[in-house]
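Only one protein chain is missing; all other protein chains are in place.
When the chains are written out, they are named A and B in that same order, and each has its own residue count from 1.
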Amino acid sequence: MLGSLADRIVQALLGVDPAVWPYTWLVHLGLMVGVALLAFIFIALFAGPVTWVERRIAGRMMSRIGPNRVGPQGVLQWLADGLKCFLKEDLIPAEADQRMFRFAPYLVFGGYMATFVVLPFGANLVAADLDVGLLYLLAVGGLVVIGILMAGWSSNNKWALFGGIRSAAQLVSYEIPSAFALMTVVLAAGTLSMQGIVRAQGGWPWEWFLFKNPFLFVAFFLSLTASVAESNRTPFDLPEGESELVAGFHVEYSGMRFLWFMFAEWGNLWVISALGSVAFLGGWQIPGVSPDTLGGATGLGWVGWQLLSFVVFVLKASALVAFVIQLRWTLPRLRVDQMMIVCWKYFVPLALVCVAGVLVLLVAVPEGGPIDWMLRGASMLAFAVLVAVYVRRTRAAYLADRDLYRRMEGKELWYPPYRLP
Amino acid sequence: MGWLRNVERSVLSILDGLAVTLSWTFRRPVTLQYPDKLEQRTQDALPPGYRGILEVDLRLCTGCLLCEKTCPIACIDVAVEKNAAGGRDLTRFDIDISRCMYCGLCSEPCPSGAIAHSAEFEATAASIDDLTLHFVRSPVPVARPKASETIERAPRGSILKDVIKGYGRRPGPAPRAAEPIPTPAVEPAATAPAAEPSATEKEPTP
Partner (left out) sequence: MTFSDLVERLKAALGDGVVGVDEAHFDPAVRVRPQDVKQACRLLRDTLGMDTLRLLTAIDRPPESIEVAWHLVSVRGDTGTLVLKTTLPREAPKVATVSDVWASANWFEREQFDLLGVIFEGHPKLKRLMLPEDWVGHPLRKDYVRPDAYHGIPTSRENVTPVRTVSVPEHVAKAPETEGLMLLNMGPHHPATHGVLNFLLETDGEIVRRATPDVGYLHRGIEKLAELNAYAGTMPYTDRVDYLGGMFTNQAWAMAVERVAGIEVPRRAEFCRVIACELNRIASHLIATGCMAMDLGAYTPFIHWLRERETINDLMERICGARLTYTYMRLGGVARDIDAATLDKLLRWADHFEVMTLEFDRLITTNEIFVRRLATIATLQPADALSYAIVGPNLRASGIPWDLRRSEPYSVYPELEFDIPVGQGWRGRVGDAYDRFKVRLQEMHQSLRILRQAIAMLPEGEVRAKVPRVLKVPANEAYARVEAPRGEAGFYVVSDGTDRPWRVRIRTGCFTAMPLIEFLSPGLMVADIVALIGSLDVIAPEVDR
């Protein structure tokens, strides 16, 4: 596509025959670089603000404000941090393996960036709707493992090595329950293509794969947890264990090289939430609107529907992002052997059971029949009970202290925390 | 089975934890945004006995050198010399606030309350030499022993603003209107009556 575009540009602007002109390949290359830059900016816009969101939410959970000085409410904090990292001194340890050290961040970032190709941002907004989209996504995520291992090893630092090895073990192990949990979705949808998976679901919650049957319900949580482990986030952040290894595998990196890792980490947060929402929450499907309406619209209507589906997708992914952030700031981290035990003794058997269960149910239960609806109802009920328990406990925690605090009359340097700002 | 019990305990305890953190997102944060978004200047909000940077009101100093002798870290340097008229002059009163431990042992034996802690705590300087406060610019005659009965001590912080280099650079709310704040009395609240605003402290020792 870009090749023909390059030909047309050469033809129109220079009036030369592109097949003959010796520098057509340069124009082609320039166009590819331009597209890559655009993609990079697009991706950066997802990674950067996520850091701001995370820091604000984390702040509120700790009864403090997050960053709120740079720009209105601190929205430009990530730009300031990025700029700061740009301007830092580029230190490479003298004893480090120079080539591997320099190359590792690009592998990690590449592994993360390449996943954006198959994410369906809207009804027709996907860079490349591969037939093997989901498989491609999981495969490309494996690049991250190599990158982290390279970074840990080449730093010539024992603590970085610890981080690298732990991360390799963790990421490789958790790919298995992750893949199996997503296999259940593939079975239910009948296709590996991301758009296909979204189209196999509907807009309304009971049409989502999340509630289709109890095994898929469990598979959602398995997939989410395994994805959290895949992206090195607490409770699985031992490769980066901040209070043990300071920064784990990227401890020797500074400046822009470090920023590549951070980009990948926070961007990954977005990617796994997007994956979860595509696989289990119906992706860009708008409640009440069938895909035919979206496909059949033209002109401004088409643009409007695409925009709406994009907004729905972002909302669903953001909900998962917020949940993953909350997980990080609530839970302590697992030790290496505990992490392995959880993976191999709990997640893998559960995932296998889910696959088997989904298989059996798909074969035995006819689509749309009464048993199918009963299963959906049971899953939704389970979810409703979980949410109800959760909300009740939240409210109890909030109220338990409020009345006592009212007796203290905030004075001088004492703080009344019971008003929404 | 143990396996199921582990899963159940994990899920329930994690849910509990998540509920607590979620409840905190709905409460107002306790952060005070220092120094510019405060309702009042922090120095004015501190309790009266706060042990901040030491301040000397030379009009009350009798030159007894008790503070210099009591200081456990030798951060006070006082020089008293005879002047031409036959009396005694204070020619040097330096306090090295980089050494000072803010322990309060010097202000207790002072018979007139000349040296006392202010509520100041901001004195960042670019050079460590700037952290030695010189209270005497030109020789000052020492006060009579009963001076504290007639002279009111300057309000806390009012002398420091001329002595600390770069005082008052930080943004923030305006200082409260100056009013004399009593230095803390050593007598227990039960026995001695409440001291007047410009009370001095007398140390109950021979």
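Throughout what follows, contacts are C-beta pairs under 8 Å (C-beta built on N, C-alpha and C of every residue); 3 or more make two chains touch, one makes a residue touch a chain.
For clarity, every value in this text was computed on a predicted model and none was experimentally measured.
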Item to complete: Check the options A:Met62, A:Leu187 or A:Val289 and report the residue that touches the missing chain.
Response: A:Met62
Practice prompt. Sort through B:Pro35, B:Gly87, B:Gly104 or B:Pro145 and give me the one touching the missing partner chain.
Written response: B:Gly104
Discussion item. I'm checking contacts with the chain that's been left out. Which of B:Arg59, B:His117 or B:Arg153 qualifies?
Written reply: B:His117
Practice prompt. Give the residue, chosen from A:Leu281, A:Leu334 or A:Leu375, that touches the chain omitted from the document.
Written response: A:Leu334
Item to complete: Pick out the residues on subunit A that sit against the missing chain.
Response: 61-64, 158-159, 162, 234-235, 237-238, 241-244, 246, 329-338, 393, 397, 400-401, 404-405, 407-408, 412-414
Worksheet item: Which subunit B residues touch the hidden chain?
Response: 6, 9-10, 13-14, 16-17, 19-21, 24, 30, 46-47, 49-51, 66, 70-73, 101-105, 108-109, 117, 184, 186, 188-191, 203-206
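Quick note on the criterion: only the chains that are shown with their structure count from here on.
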Worksheet item: Distance from the CA centroid of subunit A to that of subunit B, rounded to the nearest Å?
Response: 52
Worksheet item: Which part of subunit A faces subunit B closely enough to touch in the complex?
Response: 57, 59-65, 326-327, 329-331, 345-346, 386, 389-390, 393-398, 412-413, 415-421
Worksheet item: Can you list the residues on subunit B that touch subunit A in the complex?
Response: 3, 6-7, 14-33, 45
